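Every protein chain except one is present and positioned as in the full complex.
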Amino acid sequence: MIEAIKQSYNKQGFMKTLGAELVSIKEGEVIITCHLNDTLTQQHGFFHAGVLTSIADVACGYAALSAMPKGSDVLTVEFKTNFIKAAKTDKIIAKGHVIKSGKTLTFCEGVVTNVEQNITYATMQATMICLRSNQQHK
Amino acid sequence: MIEAIKQSYNKQGFMKTLGAELVSIKEGEVIITCHLNDTLTQQHGFFHAGVLTSIADVACGYAALSAMPKGSDVLTVEFKTNFIKAAKTDKIIAKGHVIKSGKTLTFCEGVVTNVEQNITYATMQATMICLRSNQQHK
Amino acid sequence: MIEAIKQSYNKQGFMKTLGAELVSIKEGEVIITCHLNDTLTQQHGFFHAGVLTSIADVACGYAALSAMPKGSDVLTVEFKTNFIKAAKTDKIIAKGHVIKSGKTLTFCEGVVTNVEQNITYATMQATMICLRSNQQHK
Partner (left out) sequence: MIEAIKQSYNKQGFMKTLGAELVSIKEGEVIITCHLNDTLTQQHGFFHAGVLTSIADVACGYAALSAMPKGSDVLTVEFKTNFIKAAKTDKIIAKGHVIKSGKTLTFCEGVVTNVEQNITYATMQATMICLRSNQQHK
């Protein structure tokens, strides 16, 4: 499943645009990092909320996929993000992990921190849905 | 306030990265559009959930700011996005509008649709906070 | 399906406890009302956030069920509630309606207002799941 996740990740043009890097895949936990540059900022020059959310979403999605049967695909049903603190840093880490893996739905939590993981910028709750290989996209 | 919103928007490097366009500002409602290209895709070639969320967040944020006192700034406290349907289209429209504008907090709703506005891809509920000019970022 | 919804509603001991009344069922929209009394208050004597949320959840759930195939049952996957204004009133109305009805998941929105429906106390986004008659509860 690790190979399938890497292949899927590499097809995401948007992750390339963010310069995001898939640094770790374990069953039920995925980590993605991202460096700040001028293309990722909000109006004060910090990481945009949309960047934090995007990499947290992908970390949660692949964490969910890592716990699904082989051949599955994953789509985000919904997520909620709390912005705890402005992300005034030059590198962020998003960790997504599975809270409960079901046949159809998987609940995940995500957290976006600094490199030292002692400052939390955002927390996410996400619901993911498992698509079998023969299902159409909703 | 319209001029202040345009200036703030133009400082957002991430909006340039998305190729997003601020097409309308009215008091309590802001509209942003975005064209699909290879840099904005998820693994199936459609608009990434993170792109939908990012422009909906910005539309909600500036809708909130449009109803705040002059000299205010806005930050996103939290949002929730529901992904109703995969965004298989070449252009999306995000409309953010204010539900309740308070002295400190503003509640907004966002919706992301196709150009004809007859297919909804995502809906957002967002809470925004008003920062006075003399306040530090949290 | 209207009869099935009424029967299911009447089995909810908690709705009796709230003194809630199921006043309208249409395909995709359900309305529930509730009168204030001393058993439903928060610390300032207004309707408790939990009461607003509970009747909005049930209105959304049965709105979803009203659009599902006969014999289905419904469970709440998740919801988010925004508390727009303290519910200083003696009767509230919760209206739930379907945004998108899918085979497995249904997206709903709920709103809790006063009787005149010109003051909004809370808004809800909810995801509901359809259980076929032969499925076990998760």
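A, B and C label the chains in the order they appear, each numbered from 1.
Here is the rule we go by: a residue touches a chain if its C-beta (ideal position, glycine included) is under 8 Å from a C-beta of that chain, and two chains touch if they have at least 3 such contacts.
Please read these numbers as outputs of a predicted model, since none were measured by experiment.
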Chains still shown that are in contact with the chain withheld from the display: A, B, C
Contact with the hidden chain (one of C:24, C:41 or C:117): C:41
Sole contact to the chain not displayed, among B:48, B:80 or B:95: B:80
Touch residues of chain A, complete complex, unshown partner: 80, 82, 84-85, 99-100, 107, 109, 120, 123, 125, 127
Hidden partner chain, residues of chain B it touches: 77-78, 80, 102, 104-105, 125, 127, 129, 138
Those residues of chain C which, in the complete complex, touch the missing chain: 8-9, 11-14, 16-17, 38-46, 48-51, 53-55, 57-58, 73, 75-83, 85-86, 88, 137-138
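Assume only the chains that are shown with their structure count from here on.
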Centroid distance [mean C-alpha coordinates] between chain C and chain A, Å: 31
Gap in Å, rounded to a whole number, between the CA centres of chain B and chain A: 20
Per-residue multi-chain contacts in chain A, two or more chains: 77-78, 80, 138
